[in-house]
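Excluded from the complex is one protein chain; the other protein chains are retained at their positions.
The block that comes next holds subunit A.
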């Protein structure tokens, strides 16, 4: 039923896209578009329970067969790509761009089902209105998930090292199914245990005091920041949902007033009709405000929640390497004192040292970049949020004042 929603919805529903630039839709990241590799999601199709993204690449790099090509990818394949980065030892020193969240249309689908069931109990206008709203909501969720997948790809493409990754190129170019199946139960269980071990280890590692001030500071900062972003993200979601609920109520009030107005034979019927019309329009504005807040504020917070987690993961990896290095040092000392397996210990220590230093170096740069990106994204979004709020409030005010003028003039 929704497969063609993207095409028709873009014209019918509230025009979200008119306010965002149609170019790179990466609203939460400040990326320099590199001419050598440009990736975007040009199209998306929503089928029963999966979404098919059309990944479009433009590249001047020699290792691709063509300069411009497209493939169709599903969410699982994005996850596969992300996981391959995480598991790659070479990339331990980088902040791996967070994986996009799974497309979740369950809530929307449920609401649509409820609407279908309750069709008999409301008037035809109300039904069509609510259906339109739900479709608009579905479209909004759809656009969001497309945007998030795109941001992931763009981040990878913009990263000087990751963009050269072979898996990434396969992802972009191989125009057949990657046969990436989702993890089965056994693998999910393994993952679960791995996570448990990892978080326990993480606590251990985090307890080790770092010599380097920079990293020590970053560690404490990131921990606190991550928690607070999580909290802010939750609260902003709740706030926006209340806002949407209030807008829905205004819709119902508007219909009631309309009925009242048509039934009434006295002077006041004009009032009712006019106010009903007004409320129709203000409801649309309120819904837009909620949607914009969602886009600029809630999404921003959610994204940085994920990024700060990725940064924390980087610090963990470095911390792990540090612990390994220190252990290797201890082992070397022990070996030297016992004068046994010294060479082995030495090579081990050298490896650890090398690994640690490599991670530290790139981590420093990554964290600095992270901060720059974060500040830029917040700035952009907060400015846009304020501007949109102002725009809507002014529009709302104008509507109200003109309506008031008409009504007062009548009395």
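Quick note on the criterion: a contact is a pair of C-beta atoms (placed from the backbone, for glycine too) under 8 Å apart; a residue touches a chain by one contact, two chains touch by 3 or more; residues count from 1.
Heads up, the rule we're going with is that contacts and distances are computed from a predicted model.
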item: Identity of the absent chain, which is to be given by its UniProt protein name, from "Autophagy protein 5", "Sorting nexin-2", "Proteasome subunit alpha type" or "Integrator complex subunit 9"; value: "Sorting nexin-2"
item: Given A:275, A:291 or A:314, the one touching the chain that is not displayed; value: A:275
item: Touching residues on subunit A - with respect to the absent chain; value: 221, 224-225, 228-229, 231-232, 234-236, 238-239, 241-243, 245-246, 249-250, 252-253, 256-257, 259-260, 263-268, 271, 275, 278, 282, 371, 374-375, 378-379, 382-383, 385-387, 389-390, 393-394, 396-397, 400-401, 403-404, 407-408, 411
